[in-house]
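One chain of protein is taken out of this complex; the other chains stay put.
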Amino acid sequence: MSYEKIDEYMLDKYPKKVYRKRAKSVLPNDPAEPGEIQANVRTIPGIITQRGCTYAGCKGVILGPTRDIVNITHGPIGCGFYSWLTRRNQTRPESDKAENFIPYCFSTDMQDSNIVFGGEAKLKEAIQEAYDMFHPKAIAVFSTCPVGLIGDDVHAASKEMKAKFGDCNVFGFSCEGYKGVSQSAGHHIANNQIFKHVVGLDDTRSDSKFRVNLLGEYNIGGDGFVIDELFERCGIEIVSTFSGNSTIGAFENSHTADLNLIMCHRSINYVADMMEKKYGIPWLKVNFIGTEATSKSLRRLGEYFEDEELIAKIEAVIVEEEVKVKAELDLIKPNTKGKTTMLFVGASRAHHYQELFNELGMETLAAGYEFAHRDDYEGRRVIPNIKVDADSRNIEELHIEKDEAKYSQKLQDKKAALEAKGVEFSDYDGIMVEMEKGSLVIDDISHYEMEKLIDMYKPSIFCAGIKEKFAVQKMGIPLKQLHSYDYGGPYAGYKGAVNFYKDIDRMVNTKVWSLIKAPWATGAAMNASFVKVS
Amino acid sequence: MSYEKIDEYMLDKYPKKVYRKRAKSVLPNDPAEPGEIQANVRTIPGIITQRGCTYAGCKGVILGPTRDIVNITHGPIGCGFYSWLTRRNQTRPESDKAENFIPYCFSTDMQDSNIVFGGEAKLKEAIQEAYDMFHPKAIAVFSTCPVGLIGDDVHAASKEMKAKFGDCNVFGFSCEGYKGVSQSAGHHIANNQIFKHVVGLDDTRSDSKFRVNLLGEYNIGGDGFVIDELFERCGIEIVSTFSGNSTIGAFENSHTADLNLIMCHRSINYVADMMEKKYGIPWLKVNFIGTEATSKSLRRLGEYFEDEELIAKIEAVIVEEEVKVKAELDLIKPNTKGKTTMLFVGASRAHHYQELFNELGMETLAAGYEFAHRDDYEGRRVIPNIKVDADSRNIEELHIEKDEAKYSQKLQDKKAALEAKGVEFSDYDGIMVEMEKGSLVIDDISHYEMEKLIDMYKPSIFCAGIKEKFAVQKMGIPLKQLHSYDYGGPYAGYKGAVNFYKDIDRMVNTKVWSLIKAPWATGAAMNASFVKVS
Amino acid sequence: MLLRHTIDEVKERKALTINPAKTCQPVGAMYASLGLHGCLPHSHGSQGCCSYHRSALTRHYKEPVMSGTSSFTEGSSVFGGQSNLIQAFNNMFTVYDPDIIAVHTTCLSETIGDDVSQIAQKAIDDGKVPEGKYIVQASTPSYVGSHVTGFANMCTSIAKTFPEVSEDKLNFVNILPGWVEPSDMKELKRIMGIMHVPFVMFPDTSGVMDAPQTGKHNFFPKGGTKIPDLKRAGSAAYTFALGKFCSEDAGLALKKKCDVEFETFDIPLGLKATDRFLMKLSEVTGCPVPEELEDERGQLVDMITDMEQYLYGKKIAMYGDPDNLIPLTEFLVDIGMKPVHIVTGTPGKYFTEKMASLVPDANFKNGPQADMYLMHQWIKNEPVDLLIGNSYGKYIAKDENIPFVRMGFPIYDRVGHSYFPLVGYRGALRLVEKILSVIMDKIDAESTEEKFELVM
Partner (left out) sequence: MLLRHTIDEVKERKALTINPAKTCQPVGAMYASLGLHGCLPHSHGSQGCCSYHRSALTRHYKEPVMSGTSSFTEGSSVFGGQSNLIQAFNNMFTVYDPDIIAVHTTCLSETIGDDVSQIAQKAIDDGKVPEGKYIVQASTPSYVGSHVTGFANMCTSIAKTFPEVSEDKLNFVNILPGWVEPSDMKELKRIMGIMHVPFVMFPDTSGVMDAPQTGKHNFFPKGGTKIPDLKRAGSAAYTFALGKFCSEDAGLALKKKCDVEFETFDIPLGLKATDRFLMKLSEVTGCPVPEELEDERGQLVDMITDMEQYLYGKKIAMYGDPDNLIPLTEFLVDIGMKPVHIVTGTPGKYFTEKMASLVPDANFKNGPQADMYLMHQWIKNEPVDLLIGNSYGKYIAKDENIPFVRMGFPIYDRVGHSYFPLVGYRGALRLVEKILSVIMDKIDAESTEEKFELVM
């Protein structure tokens, strides 16, 4: 089908204004010359979107995985309730006694009187109650929609309580749901506050040789654990992960790392940038989704640290693991080769998971993000050209200055030297250059577009989230959730890759999809009589 | 209701011959002068009886509780299947590795060819296979109906295999289902063979001071464990139990005991008699069902052994336990006092459990046995007068002679001395002397009689077995199973008494029986119209 | 321990809710809306609400949950959501062609004071609502009541919107089923069929939230109450409002608007609540309770009498919604069990009054801070033999080794609730089966070898 036809089939039903707007977010891909895609703009009301809100991005995504912060949602009960344990934030406390608040939902459960008379007093009382019961290292406060509107000052309240306690960091997030256009705003707000209130508080430097932060890895399904294990085998210390399996202590210490590695570019590139500005830590884009991507990312670490022993260890790990993966893949690939997929999810996942599908010999027919910006599609080179609109403008940009005491010129010098050798820092090329020519790229896909797309292409599998899962499956197409992994995983690293291969093999080859049609639907029955009337 | 009326209401529907026969098994009780009751006679075909067969009495009841004998049912699969784990034969192997064949069902699963051509060869092969797989201490073979008819000689086969193995006792039971008139014949056959093939094989004498056998205690629901524990606290050794939680080793050694205690008179009195004849061991009737009965039975032991220290220990145990029981009973008795019961079950249970009901302040309106003989009703004094009929005659009576080497004249002398002081040995007065005047005694009650009886008296609770349970409960009357204890228990000893009190309290006072009638059954509904037609 | 910070000592909290036994209004309104045929719910607020509610319902039902959102931005929060909503109407009618759009508000649109009925009127005036299409709208501020309140509010709006006033009352009744599962709604319809009583039921999520796999996604599944039925609800002889919290207001609204006599009943969950429902049905309609239902009742009682030893005296902790907890408590007491700790986040004095009469000795609490954390603390102080509630209970069940029956909303980790009812006698039979199953599983699992039972 030509692109025009697709466009027509998929978008023609829209009202004109909607059509015009949506058409800008739908592009046939040309990896050689990525076109300009509309992204990070307001969702069209009523269109039925995949997107969530700023609170979800802030409290759910970024702070959800931290285990030793008491995260209090300031608002009516719903926001806290829905973000309670629904994101599979796996964590591994240091001991049976160590703090782990992840299974808890804390909320001020605002009532109408709090809306009318203000909720700050209740918020402070709630913080006090949490402190009295749990004596946590930190308490974080998340604002929901009404909070901003009624003028509760969560930051002032937090500051006051922090001062009162003395031994407990308290800080707040103005992550009201209506801010920005998607979860992305929430990531930004979350990162800003963590950077402001936490990063840099602990200057202790462990004596390990290779010290990195892993940014934008949320340990869904245990991905982070797999990466941790790989790094450990190579002898690399992860100072902090933002924010899978994280602790407030690790955030406080994160500025002492020698390198930042970015997994999910969209949600976290701010932090890398700010840390580089303030502390001089360079950053590299990595990807541990996919066998090749994992090996490549590990090798980038070797390249960065320029240490023979490290490089040897990394190569040993790669050889050992790749052999195992290959053995599994050889069995599976014949079952999956030639099948097709579409990915509409998150920001980085729709990109990274194409690696795994490639390895399975599966073609990605279409992909797009739920809450990405243009740079996630077209690469960071377009950042200067991105128009800052009203919705972006009201998300605070921190003004960062060099911390003269803690800034590492040494790392910057190292970076410069490596750049001279051709190593690329602070770069991300986006999804488009890696997708096939003619495949479709669609930002913020609507439910309607999704159904049409499936109708047209009948992919072997579709990747999205829980809201899409059963509608797509009702169409007879298996849907792989790439937020929750359908409660499977891990999918990161070599071990994760094998898990993914197996799961996809199962999903595209299980017989259950063949059971859908009732045999009488063919019209074979009912053509006979009951008793022949003689 | 006068007895004549009862008789009429309960039996009148029967055909005349049946009426005449059944009337002899139904008596209004007079404890002062127990009447002659017809018992241990053939069940009337088609009447719907509680009774089972000889195989059930032999393999199910007596040998079922032994754990280290491989019990092979020689016959079609059913008999082995139905007696497989259905009698709650609790057992406590010496260790995790010790033998326990109770969870297994072994059968020759006779096929038609075995019926036509004989099953002995298959039996021997089965014994061989069992030996090869398990190397047990003993293998026992149980004959089912066809075995006797087709002429398989299980005894010869057993003897041959025993000789062949050398290290495994193999013996058989001619317990075909059609023998005798009830399970009782099976008990007799079982006891005879155990006495013949096992008892007396091991003369080892432990050095404990007070050594007894406990006969007729099958450890249903852990009753035997409770008694074991009581005896241990008093310092009395149970050399063997026939046959709860038993081992072949204990049987072999049982003739070394100083006293036999009989719990279930019906199933086991043969063994006590034979052991007294052959080895000179006196026997006492005891009962550990009921608090008073337990104390009384313990005291009989003190009386027998005439040991100050033992008597002191026994009294201490009694005092300690009775206080605990009383505390519980005081709470429960107000709920149960004045309620009524009927017991139609087994042999001894219908008698023993009246003790517990008495303690609860509950009246026994009627009772009777399923497979007892006249002596179980009227006492052992009637034994000489019991007419031996054709069905009894064909159950082998072993001819026992004194074993001069092992016979203990000392014990007999002790017995004589105690008898002189008024201690009663070898005695059982039966159920009737202990039942109220005017209560009903019915042997081998039929289903029809049972329903009529319930109709007439509406007891608060009825005690019988699984076949009666739900018919009675459909009448709105709770039924307590006294074979399986409804999978509860233990009910023996002090601890068991409290369990029983609680269970009966629950059963007669639970509100669930009040839920039976639908509210519209009162006719309250339906008296209004739908829409008033104007 | 999964919940390692839950401490034994119960101290009153005034501000902090921990592990709530409720969620917010809009999700209830969304669920109720899905019970109308051809209806597209719409969330007037931030898009996160809609996403959360759709996700919650989807996880619970493993079914598509379609809903629009006004996708508020900071601008709309300042200037009002009118333009977003009118745009949304236009887009939804154009693209998805619903017969009804059911708008519920959120804390956001409520706080800024959007008047949805006025906006809807404007949309109609502006021609953004096609002929013959309906907009029903409910005010569901998240900071009032709970998800149950939202359900009730949407039901009330439905009752105000569709039913037509009629002088002549006809020989049928209205059933307001309350927040029960599609399976329960189907079971209620089966019972009405057996009773031979014609009826209109709304909402009705059966055929929607339990839609078959057909290889085709029906954006509007074939279930749900149809508009003509909603209209004629005004001429019913009687309305059975099931559940004080979920349905009474809708019954009242219908009474006010169309003068349909009504009474509020417990959801027919358990023996006596079903008895009362059937008795009244019989009384109102003159239709006797037929043998088939009497037999089902008898089967239920049969299982209870047969198995009472495994039920008697067992202590229970439970949490959920008041309309379920009230008849459930009555039923559990009737079958000899002992509810000892009961919480619901949904406020309302009726709950505590009922509990005080049903289980005066139990710990019970509702409203703010009546949360699962409190219940867990109670459990630590007085352990229980059974836990009943939504999937969040699994953390307590695992920590405390308590047999656990999933019931209520949400159930995220098991299936069956959408297909197998718990209402009526058959439903109670299933409930007792489930209770017995977990209790007996524990007996088996913890039994020593010597006490392991073949027959139970």
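We just call them A, B and C in the order they show up, numbering each chain from 1.
In this text, contacts are C-beta pairs under 8 Å (C-beta built on N, C-alpha and C of every residue); 3 or more make two chains touch, one makes a residue touch a chain.
These numbers come from a predicted model, not from an experiment.
Every visible chain touched by the undisplayed chain in the complete complex is listed here: A, B, C. When the omitted chain is restored, the residue from A:Arg88, A:Lys339 or A:Lys415 that touches it is A:Arg88. Of B:Gly35, B:Gly78 or B:Gly438, it is B:Gly78 that touches the chain left out of the display.
In the complete complex, the hidden chain is touched by one of B:Asn40, B:Asn114 or B:Asn499, namely B:Asn114. Mapped onto subunit A, the interface with the missing chain covers residues 85-86, 88, 90-92, 222, 470, 473-474, 478, 484, 486-488, 503, 506-507, 510-513, 515-516, 518-520, 524-531.
Interface residues of subunit C facing the missing partner chain: 1-2, 59, 62, 207, 210-214, 294-299, 301-307, 391-392, 394-395, 398, 412-416, 419-420, 426, 429-430, 433, 436-437, 440-441, 444-445, 449, 452-456.
For subunit B, the residues touching the absent chain in the complete assembly are 13-15, 18, 42-56, 72, 75-86, 96-97, 99-101, 103-112, 114-115, 122-123, 125-126, 128-130, 132-134, 144-146, 148-150, 176-183, 390-391, 394, 446-448, 451, 465-467, 469-476, 516-517.
Definition applied: only the chains that are shown with their structure count from here on.
Taking A-C and B-C together, the pair of chains sharing more C-beta contacts is A-C.
Remark: subunit A and subunit B have CA centroids separated by 70 Å (rounded to whole angstrom).
Centroid to centroid, with C-alpha atoms defining each point, subunit A and subunit C lie 33 Å apart. Centre-to-centre, using mean CA coordinates, subunit B is 54 Å away from subunit C. Counting partners per residue, subunit C has no residue that reaches two or more other chains.
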